[in-house]
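Only a single protein chain was left out; the remaining protein chains are all shown in position.
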Amino acid sequence: MNPVNQSSPLTTALETVGAWVLAILWTLPLTYALWAAIHPSAYSADFVIDAPLTVENFVKAWNAAPFARYFLNTFLLVTMILAAQLVLCTLAAYAFARFDFYGRDVAFILVLLQLMIMPDVLIVENYKTMSALGIVDTIPAIGLPYMASAFGIFLLRQTFKTIPRELDDAARVEGAGPLQVLLKVYVPLAKPIYIAYGLVSISYHWNNFLWPLIVTNSVNTRPLTVGLQIFASSDQGIDWSVITAATLMTSAPLLIAFLLFQRQFVQSFMRAGIR
Amino acid sequence: MRYPKMKWLAPIVGAIIMAWTSNVTAADVELSFYYPVAVGGPITKIIDGYAATFEKENPGIKIKAIYAGTYQDTLVKALTAFKSGEPPDIAVLLSTDMFTLIDEDAITPFDGLLKTDTDKAWVKSFYPAFMENSQTGGKTWGIPFQRSTVVMFWNKDAFKAAGLPNKAPDNWDELVADGKKLTKSDASGNVSQWAIEIPSTGFPYWLFQGLTTANDVRLTNSAGTETYFDKPAVVQALQFWVDLSRKDKIQPAGTIEWGTTPKDFFERKTAIMWTSTGNLTNVKNNAPFAFGVAMLPAHHGRGSATGGGNFYLFKKMSDEKRATALKFVKWMTTPERAADWGIATGYVAVRPDAWETPAMKKYVADFPAAAVARDQLKYAVAELSTHDNQRVTKALNDGLQAALTGTKTPEQAMKDAQQEAARILHTYK
Partner (left out) sequence: MTQSSGQIAHGIDGGATKPLPHATSTGVTPLARPSGTRFRMTAHIHGWLLLLPSTVLLVTFTHFPAVTTIIDSFFSTPKGRRSAVFIGLDNYQAMLDDSVFWRALGNNIVYAASVVPLTIALALLMAIWINGKIAGRPFLRLSFFTPTVLPMIAVANIWLFFYSPGYGLLDQVFGLFGFASHNWLGNEHTALACLIVVAIWKDAGFFMIFYLAALQQMSPQLAEAAALEGASRWYFFRRITFPLLMPTTLFVLVNSIINTFRLIDHVVVMTRGGPDNTTALLLFYIYEVGFKFWDTAYAATLTVVLLALLAVLAIGQFVFLDRRIHYQ
């Protein structure tokens, strides 16, 4: 989208400088993390160019807490949640978009409620529920409150509604039942939405902290965020070198994925027409 | 109809089932054991090592050691597990959580299990200072394991540079006098080195007890039902702390972050720091200068609060399990093990005979600073502990922080804190 009038070179130059300064400020925490992680503790606050490099911090961080297990837990958690969300939200969105049934509008409003009342604010009660179900300290317990995602239902319903009914009819003509229509017509056409939603969901749940903190007790279920916080909050004091090494380790998958796929990420949002 | 997405679920479900499965045989007695890690170092490895050794020496018993985070995290974890019906068998929790755990009906005292005379003597073999937070109502609820006190670390190089003799300040007046010499400003009048930092985030009350004990006043009664925050001696102690920043200008203003205080010390931002003896190994490894460890300075009295964690036995255990748990606790607190633990972590070995073991004697000979905390034990007092402990300490902590930031006067801050504490405790009287 071009600016209406061409700005004067001075304005453009100023804006370029402004944008770059902001961008550099924005990446400062990550840059610092890199610095502190590859230099010994003594240099974590001392920015001399010729400070010695080391991988010791990563080794120390890896040995100090069972990060391998945490990675596995997080991976399982995120995958489980996304898979469930995709299935559940697709079905629900299809129902809202293409079926007329008693109580549909009321049901939809109730679904929308979850947009504002997220499971995160109901930690006390949800914890009681998990207790009653006997599944405290399990990975599914972390994921269950999030699996029926109002955001997902909303998004997919919106998308399904824009798919022309002619396609629906055409498939029906060929003898497809409702679920087959869903799978053959709606799901493929909504692919950009699925990708965008998937990326948001993975990112959100990889980084979620408070609810997993409350629900998990043991190493077997703890995700990375909780593990990182436990690891970082020693009474002994903060050693930024080791903490940033651990941070980089735990954020690396998402970061690398984003670096590799950022164009797809942005594009899928745009094609999804989310606005 | 085929549902392609289903294919992905199978391995996930399988993995989840695997994660749920335990590998304990039916014949083993399995003890679950929650412990916090409050100091740096490969603590989990050490604990796992102990568990493995115990299992080897005691076949048929399996120890499931679960690393639960800080003391705070571990308490939350243990209580949430207890409330959801699956308590751990043993946990290392703060000695001050004793009343909370009793009120939640979560723990059993050790007394029922200590039948023989040797058992009874065993309880008496720990330092009395540590037992103060471990016994109430005539019963023993906790056994000391990783205990500490506040000690004063001081930068010997900084003292020398300031022209001070090679010893730590011994009382409050000396602290202020030395402090004024140690505080250095640069050309533009900004302070480049402070004399002292007494951290005031996290658990300021614990460090505050180093000041109140030096002023010869207690903060609570031993039943944990009354607090004395607004006694004049307490207010005086707080005034002294506040004055260090405001009047004497030898301490940074505002609240001082607990987690960054050791780093401040290493970076020479402060010449003296008060912190847990659990930081000993950390300071030894990371301080780029000669340092000393000293008892907290005296005033009308001397001393520090004890700190750290005890072993607790949770309810809902069969008698056989309980006997096994006691065995484990005893094993973990033998003199040799207590010495080993103390050397590896910097905690104070919890029984006098641990200090007489050859390993410990050698360690102290090489590193005399390690014995300071032990020597301070004869002046040590119980850590602040009451019913509804978290709430009451929060009231006190808020008051301390309000005074240190200047939002309230020490008198007002302590009056409000006392009011709040009294309100919380009146149902326990």
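Going in written order, the chains are labelled A and B, and every chain counts its residues from 1.
The definition used in the following text is that a residue touches a chain if its C-beta (ideal position, glycine included) is under 8 Å from a C-beta of that chain, and two chains touch if they have at least 3 such contacts.
Because the structure is a prediction, the values reported are computed rather than measured.
Student: Could you tell me which of B:Ala52, B:Ala121, B:Ala223 or B:Ala253 touches the chain that is not displayed?
Tutor: Here the residue in touch with the unshown chain is B:Ala253.
Student: Specify the residue from the set A:Ala64, A:Leu77, A:Ile139 or A:Leu155 that touches the hidden chain.
Tutor: A:Leu155
Student: In the complete complex, which positions of subunit A touch the hidden chain?
Tutor: Residues of subunit A in touch with the missing chain: 1-5, 7, 12, 15-16, 18-20, 22-24, 26-30, 32-33, 36, 44-47, 87-89, 91-92, 94-96, 98-102, 104-105, 107-129, 144-145, 147-148, 150, 153-155, 157-158, 161, 165, 168-169, 172-173, 178, 203, 206-207, 209-210, 214, 224-225, 228-229, 232-233, 238, 240, 243-244, 246-247, 250-251, 254-255, 257-259, 262, 265-266, 269-270, 272-275.
Student: Tell me where the left-out chain touches subunit B, residue by residue.
Tutor: Subunit B touches the missing chain through residues 72, 76, 79-80, 100, 103-105, 188-191, 200-202, 252-257, 259-260, 263-264, 267, 269, 388, 390-391, 394, 397-399, 401-402, 404-405, 407.
In this section, only the chains that are shown with their structure count from here on.
Student: Give every residue of subunit B touching subunit A within the complex, in rising order.
Tutor: So the residues of subunit B in touch with subunit A come to 1, 3, 5, 8-9, 12, 15-16, 19-20, 34, 37-40, 42, 44-45, 66-71, 73, 76-77, 80-81, 83-86, 202, 258-263, 266-267, 275-276, 278-279, 282, 286, 288.
Student: Write out the stretch or stretches of subunit A touching subunit B in their complex.
Tutor: Interface residues on the subunit A side: 41-42, 44-45, 63-66, 72-73, 76, 79-80, 83, 86-87, 127, 130-131, 134, 136-140, 179-180, 183, 214, 217-221, 229-230, 233-240.
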